[in-house]
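Only one protein chain is missing; all other protein chains are in place.
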Amino acid sequence: MNTENMIALLIAAPLLGAVVLLCGGRRLDRTGHWIGTLLAAASFVVGVVLFTDMLGRDAEDRTLSQHLFSWIPVEGFQADVAFQLDQLSMTFVLLITGVGTLIHLYSVGYMEHDERRRRFFGFLNLFLAAMLLLVLADNYLLLYVGWEGVGLASYLLIGFWQHKPSAATAAKKAFLVNRVGDMGLSIAILLMFTTFGTFAFGPVLSASAAGDTSEGKLTAIGLMLLLAACGKSAQVPLQSWLGDAMEGPTPVSALIHAATMVTAGVYLITRSGAIFNAAPDAQLAVVVVGAVTLLFGAIVGCAKDDIKKALAGSTMSQIGYMILATGLGPIGYVFAIMHLVTHGFFKAGLFLGAGSVMHGMNDEVDMRKYGGLRKYMPVTFATFGLGYLAIIGFPGLSGFWSKDKIIEAAFAQGGTEGWILGAVTLLGAALTAYYMTRVMLMTFFGEKRWQPDAEGNAPHPHESPKSMTIPMIVLAFGSVFAGGLFSLNESFAGWLEPVTAFEHGHPPISAGVIMTATITVMVLGIGLAYVQYGRRPVPVTAPRGSLLTRAARRDLLQDDLNHVVLVRGGEHLTRSLVYVDHTLVDGVVNGTAASVGGLSGRLRKLQNGFARSYAVSMFGGAAVLIAATLLMRAV
Amino acid sequence: MSFPLLTATAALPAIGAIATAAVPAARRTAAKWLALLVSLGTLGLAAAVLVRFEPGGDRYQLTESHAWIADFGVRYELGADGIGVALIGLTALLIPFIILAGWHDADPLETKSSRWRPTQGFFALILMVEVMVILSFAATDVFLFYIVFEAMLIPMYFLIGGFGDRAHAGSDENAATQRSYAAVKFLLYNLVGGLIMLAAVIGLYVVAGGFSLPEIAEARASGELTMATNTERLLFLGFFFAFAVKAPLWPLHTWLPNAMGESTAPVAVLITAVVDKVGTFAMLRFCLGLFPEASAWATPVVLTLALVSIVYGALLAVGQRDIKRLIAYASISHFGFIILGIFAMTSQGQSGATLYMVNHGLSTAALMLVAGFLISRRGSRLIADYGGVQKVAPVLAGTFLVGGLATLSLPGLAPFVSEFLVLVGTFARYPVAGIIATFGIVLAALYTLVLYQRTMTGPVKQEVSKMPDLRVRELAVVAPLIAALIFLGVYPKPVTDIVNPAVEHTMSDVQKTDPEPEVEAAK
Amino acid sequence: MNPVNYLYLAAVLFAIGASGVLIRRNAIVVFMCVELMLNACNLSLVAFSRMHGNLDGQILAFFTMVVAAAEVVVGLAIIVTLFRSRHSASVDDASLMKL
Partner (left out) sequence: MSASAVHSLWTTAAEPVSRIDAPHIEYGQLSPILIVVGAGVLGILVEAFVARRARYHVQLFLSVVALAAAFAAVVGLAVTGHGSTKAGIVAMGAIAVDGPALFLQGTILLAGLVSLFTFAERRLDPVAHGKQVDSFVAQAGAPPGSKSEQAAVKAGFTTTEVFPLALFAVAGMLVFPAANDLLTLFIALEVFSLPLYLLCALARRKRLVSQEAAVKYFLLGAFSSAFLLFGIALLYGYAGTLSYAGIAEVVDGTVTSIDPALADTMGNDALLLIGAAMVLMGLLFKVGAVPFHMWTPDVYQGAPTPVTGFMAAATKVAAFGALLRLLYVVLPGLSWDWRPVLWGVAIITMLLGAIVAITQTDIKRLLAYSSIAHGGFILAGVIAMNEAGISSVLFYLLAYSFVTIGAFSVVTLVRDAGGEATHLSKWAGLGRRSPLVAAVFAVFLLAFAGIPLTSGFAGKFAVFKAAAEGGAGALVVVGVISSAIAAFFYIRVIVLMFFSEPRPEGPTVAVPSPLTMTTIGVGVAVTLVLGVAPQYFLDLANQASVFVR
């Protein structure tokens, strides 16, 4: 069959799964999870087939497209349901379906005892479908559909344990913050429509590359896209939801809030590269956001005792790297995506590891209550360790390759900007090394600090079942080798170049120096962490800590700010508005009614029952009548 | 003279209403089935209308014209354009679900005197409303429209005041007063609007000497009929006021929350999903059709009010404690969008607005009816009385969520298409307005999700722990609506095909063309 | 004598009658005041009739007298019943209905 028509299959498989599982009812409870996993795998298989087919073609005609039907045909407005599969999309497809399948598999074990498991897999499939739609759409509006679709899926999955109020709140928060970002995306689309009369990738990008329109317009569009990216990818100032999102089941955190969905922002900016290239101001904004988040996430990650929140902070920070890279333009896109993929592997691995640990520790998440677990769960330790080495950029592992390139590119920006960015990225690397080492030490080394949980039964850490360990192992492989593979004579860059364009950056200092610098800061970070957490015992209850630490534990107070400004303010606003609506808007009407009533009451007093007063009124009336008639003649 | 299809579509429920009312008191169930069958028959006729209607054909099709009150220059003139057809379809589609959802709402609590037949009355009144609504969508004679526009109020009034929501806060006495307050408020607001419109209708007669919309529009276009600027503006205001009350547009909206809050869920749906559409529809057909210049003149103000409605309605929805009032304010916000789309004077905006009328009908119906089922189980409208429903009644919660997602116009569901079209249409001509409107998107998410979180999630409240999940009848109501929402979200083409030509006609009425994109990118 | 004076007299009588209606309480007296007003009308009618030299006014005056007589019949009947049921002919006492 013609490969182009297979694109729809990618989405159809998981979508089918979602429909079947969510509408299927109880009778699927016992088989549902396997159906979901199989369909995810099927999607992956299709992806592989398409991939091999794509490799078979030569670079220029690797872009496939499939037009399903015309979606919203309105005068002067054309929105189609059509897909475009190029190298960029392909990369994502493989990442999403691959990691997705693994995590489905992992969840089979992880969610074994949850009576709502069928629905969980339904949601996971729904997510896959939406995410694939996001990366396969050939126009921004359809992308927007996927964009909100993944938002919905993440909402459903974060809040999966809805009986926990915290989970429900976190889910709502995630959706709302994302909506703010979506507002940006929709405004961007509106701008595109008024500027280009369309929002299909092809014409929009070509037109903006050709400079058909003013830079101001493009800057506006770019900034709006950036806002969208901030929402989805948890970048400052819309990052606050990611930490809470850890309320969701761990596989969800791994798939959605580490590997795939949160990277959608990177995809969006890379995809819209042509626009950003033509709008330097927007690019600058992107870089700034990336840099800020990079540090922000790292600092938060250093302070958290909750293993998942620590990892969440690291995710933020890593995505900060990617966003920063995309902000660098053609010298950055490729590495952004590359880091995205490697990060997908090792961060997913880390999360699964964390999940495995929690699995063994009665869902305890506080690292201060771990310790010395390496003996008890060797596989988890091994895979987690590899992921750890990868993320801190241990030479030779995936993270090393991708991150180092980004640091180079940052320096290559040139001028003070270049130095600043370089410094920031280096600092980020150091922090990464620090907080990841901290996690590692607190979890797997040191003496046991286990505490009995609420029900009072002490934890009996044990290795997780195969269905969980296998995915971890696979991902571990990915986190070890992917980076190196991609960097072999820049195979990855070559692969993406036709889509994103690629040019070599020329840093002011040689690549070797930068590499050594990277490694040194990494070592420093590890050392510091070791001194703090390796050498002396870790207190079970967190010490008060420095001001910065306390702030970092509270996400640098950014959440509190939101709370005060938005939530409190909003509540006051709505309350006062309700009051206004009742007293003012309604009051005016009721007031008129009341006043008419009062007038009536007073007037009816005139009808006092005395015939003579009636006669008076008649007499007066007659007088007035006569007077008026005469007056009319007079004037 | 071909078969008068439109008249038949309106006549069938009329006959059905009389028949239903005539069913003896004891045979309550028979009356219900009769009403349901009639409404389904009407749906069939409406489908026939949709089939017979050729999108490419004349502006008004299936026209009928008979002499009626020559002395007032009034004729019985019916004719459907794309917009009217779409809305007739919506009405005919929703009524059966409303009837089915209200199946037990009018069962007498205790057996009153044998002559008191609330059930028969309830369903007969619903059918009467259907008659009036269908006629108002089909009337091309201004006077005829006015008559049904007003006559509609009476059955509505009795539905609101006579069959209040049994789940209310406080004592029966209190509820009765609340209810009749709501009913009277509804009637007076709309009656005042209607009377002011009456003045304008008379004025129109004095100016134009007749009431046939096509003829007047024709005469205006050809320049035979010219209106003094001020006259036209006054007349426009007279008409617009009535429609703005009906729609409702801020600050004339306060009757809606009361009416929807106090009436049963199906009736609330009838109000917001069906009856109020007449207001927005009439803006599109009469305000723009009869008074193009004045419409253009009023546009800035109208847009402002629409924006206020959008934001204000959403904010108030956030602040509500009562599920149904919350939905009511949400509707106010949505009507803001519709009016925005109409007066943006772009084809995307107006197609979007028309589509919005249909989609909002479906989405509110879904949300409100499920909410009704929820309320009927717990006997309370207060959000605070719920919690953790999702655990005991997952299907109910799921459908409720889908309804909510439709209300916050999630892509993939029908309302998104229309809302986005409205935004595009507005933004193209009034960027600032477009951007302000997009805030509505965020707020919509806020009130919907807050509602869902407070009622459905969290630990299970003791009162709801025994709550049964949706029954077959209820599922039969909700499932088709959700299906429709998804279908029209993925494939709205069937509706847009019908609507587009009509919108182009309207655009030519107001002599506007869409703003051209800055760059003519290679399509 | 200038016929206009008759008119003035008529006007004065009419005013007196009217003020009587407004002032007096006793229904009978009030009614008599009305009669006075009617007679004022008669006077003016006759005066005008003379001025114009045609009889229409005088004819109308005759009719008025008849009408007045008829009114007396009806009026007295009503007032008497009222008096018999209330033992008072004051118009102010008859104020059950008000507001």
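A, B and C are the chain letters, set down in written order, and residue numbers restart from 1 in every chain.
Please note the rule applied: a contact is a pair of C-beta atoms (placed from the backbone, for glycine too) under 8 Å apart; a residue touches a chain by one contact, two chains touch by 3 or more.
Remember, predicted model here, so these are calculated numbers, not experimental data.
J.: Based on the whole assembly, the unshown chain contacts which displayed chains?
T.: Hidden chain contacts in the full assembly come out as A, B, C.
J.: Decide which residue listed in B:Y60, B:Y146, B:W255 or B:F400 touches the omitted chain of the complex.
T.: B:Y146
J.: Taking the entire complex into account, which one of A:A210, A:V540 or A:A628 touches the absent chain?
T.: That would be A:A628, which touches the missing chain.
J.: Footprint of the hidden chain on subunit A, which residues?
T.: Spelled out for subunit A, the touching residues are 593, 596-597, 599-601, 603-604, 606-607, 609, 611, 613-615, 617-618, 620-622, 624-626, 628-630, 632-633.
J.: Please identify, in ascending order, the residues of subunit B that touch the omitted chain?
T.: These residues of subunit B touch the chain that is not shown: 67-72, 112-113, 115-117, 146-148, 150-151, 153-154, 157-158, 161-162, 176, 179-180, 183-184, 187-188, 191-192, 195-196, 198-199, 202-203, 205-206.
J.: Against the chain that's been left off, what residues of subunit C make contact? List them.
T.: Counting over the whole complex, subunit C touches the hidden chain at residues 7, 10, 14, 17-18, 21, 27, 30-31, 34, 37-38, 40-41, 44-45, 47-49, 51-57, 59-60, 63-64, 67, 70-71, 74-75, 77-79, 81-82, 84-86, 91, 94-98.
Everything below uses one rule, namely that only the chains that are shown with their structure count from here on.
J.: Which chain has the mean of its C-alpha atoms lying nearest to the mean of all protein C-alpha atoms shown?
T.: B
J.: Report, in whole Å, the distance between the mean C-alpha point of subunit B and the mean C-alpha point of subunit C.
T.: 65
J.: Distance from the CA centroid of subunit A to that of subunit B, rounded to the nearest Å?
T.: 37
J.: Could you say which residues in subunit C touch two or more other chains, in rising order?
T.: none
J.: Give me the residue numbers in subunit A that touch at least two other chains, ranges are fine.
T.: As it turns out, subunit A has no residue touching two or more other chains.
J.: Could you please specify the touching residues of subunit C with respect to subunit A in the complex?
T.: 18, 21-23, 25, 30, 91-92, 94-99
J.: Please give the residue numbers of subunit A that touch subunit C in the complex, ascending.
T.: For this pair, the touching residues of subunit A are 604-605, 607-612, 615-616, 619.
J.: In the complex of these two chains, what residues of subunit A are touching subunit B?
T.: 22, 69-78, 81, 141, 144-145, 147-149, 152, 155, 159, 162-163, 165, 167-169, 171-172, 175-176, 179-180, 182-183, 186-187, 190-191, 193-198, 202-204, 206-207, 212-213, 217, 570, 573-575, 577-578, 581, 585-586, 589, 593
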